[in-house]
Structures are given as structure tokens and as C-alpha cells.
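A short write-up of the structure that comes next.
A single protein chain has been omitted from the complex, and every remaining protein chain is retained in its original position.
This part shows chain A:
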């Protein structure tokens, strides 16, 4: 993107250096990504991208040459192509920004991304997870069913708002849900990342992969420690320095065994 792009006045976040880094990291990790999806039968794997913005990463993941209407330069990534899509994962893409959602919808129609579902939402708040049943029971609502099965995610991709901002900018992002929401991360730029970490504690399938982009100021090692306590083994798989910032992409692998072990450790700590 040229210098003309303004991250304060544009309607949504345009593909930028961090977008490229995330796509490169996914490309470098393709073997693992494919193995994870192929471990499940056709139609049984779920890929979610949070904060899809203009949809460059989603397009790279979900596009198939068979049907794409995007110009070749826009479709340069075509990451998974028919190789992965032949096992037809279900894709879900979200954003809080209405302008971004409209752009995603336009791309979905143009490129015929038929197995992609778009949901305007804040992180994974919309996703029916096991705690739904518990929360509903607590609310005493008779019309709620108890969730016997919940749909676990196999792959979760997130390029979060990671820029450290003051409270005013962060509040603007939360209230306006405009382009500020694509970059304003509050204290240490980590406030949305920390909510994300909290929300994904029990939504991933065993062996599921989480790809998270972070900036050094977000304190990635500390985030990785929090993730570890929820059963995620993290590894930094790609870094790039742009200007004064160093961006990194982390891959976290979920293990329910590790998760239970961590909970036991916490039980022990609590009982002391």
C-alpha cells in the first residue's frame, strides 16, 4: 500500500505489511495446516479468522482457482488452493467494522467463496461453546437447550489490533467500531489480545492451530505463558521488522491433555 493510506480516516484496514507477514507465515506452515484439516473428513474441519478486515488473509486461505473472480495480482497468494479446499473446511470470517464486512461480502460474491460464512462480531462472542449451556442455565431461561455437541475449531487466525494506544483511542475503537478497531490495542497494545486469549480457552479441537500476530510491545512471551496455562504450546514462526516495530507470528497448538494438566496445577496452587 502506498503512503496515501491513512490508518485514521480510511473506512477499514487495507492489506499492509502485517497482512503480508501473516500470509507468509501461513504459507510457510502449510504442511501442518493441511495435515490438520486433512485429519478430518470432508466438511468436518472448521477454520475461523477473526478481524478479517479487507479479507486478504481470508482470500488467501479460502480461495480456489476454480471459481475465483479476483484479478491474478490480487489472488497471488491462493495459499491453500484446491489442495486444502478439496477437504472443504467450513470458513468463518468476522469483523466488528461494518465497512469491512461490506467489503468482505463483496469479495465473497466476486470470488465465489461459497464455503465462507461472514459474521459481524466481536472476537468469538457469537460462537456457541459449552459454557453457553451453563450460562443459560444460570439465567434460568427454560427455552435454552443444553448443548450436547459444540463445534470445535481446527484453525483460528487472528491479526489483532496491536498498537499501544491511550485510553481515549481505545475507547473510540470500542464505541465506534471503525478503522480504529483494527489497530487500537490500548495498554501495551494487548487489551484485545488478552480478551482473545481468555475466549479461546475451550473452543479449540485437540491438535487445533491458532495463528496470532503480535508486536514486541504486546509482550508475546507473556501472552504465550497465558496461552500455555490454557493448554496451548506456542512457537514464534515468523518475524519481520518494519520501521521501529518488530512483528511476529506465533503458532499455538492446543492439547486438551495439557489443558487439564494446567488446570490440575492451578487446583494444587489454589489448595495451598
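Methods note: contacts are C-beta pairs under 8 Å (C-beta built on N, C-alpha and C of every residue); 3 or more make two chains touch, one makes a residue touch a chain; residues count from 1.
In this text, contacts and distances are computed from a predicted model.
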{"item": "Among \"Multifunctional methyltransferase subunit TRM112-like protein\", \"Small ribosomal subunit protein mS29\", \"Coatomer subunit zeta\" or \"Protein SDA1\", UniProt-listed name of the chain not shown", "value": "\"Multifunctional methyltransferase subunit TRM112-like protein\""}
{"item": "Residue of A:11, A:24 or A:122 touching the missing chain in the full complex", "value": "A:122"}
{"item": "On chain A, residues whose C-beta touches the chain left out of the figure", "value": "40-44, 88, 90, 92, 96, 98, 101-102, 105, 114, 117-122, 125-129, 131-133, 135-136, 139, 141, 143-145, 147-149, 151, 174-175, 177, 191, 194-195, 197-198, 222, 225-226, 229, 266, 269-270"}
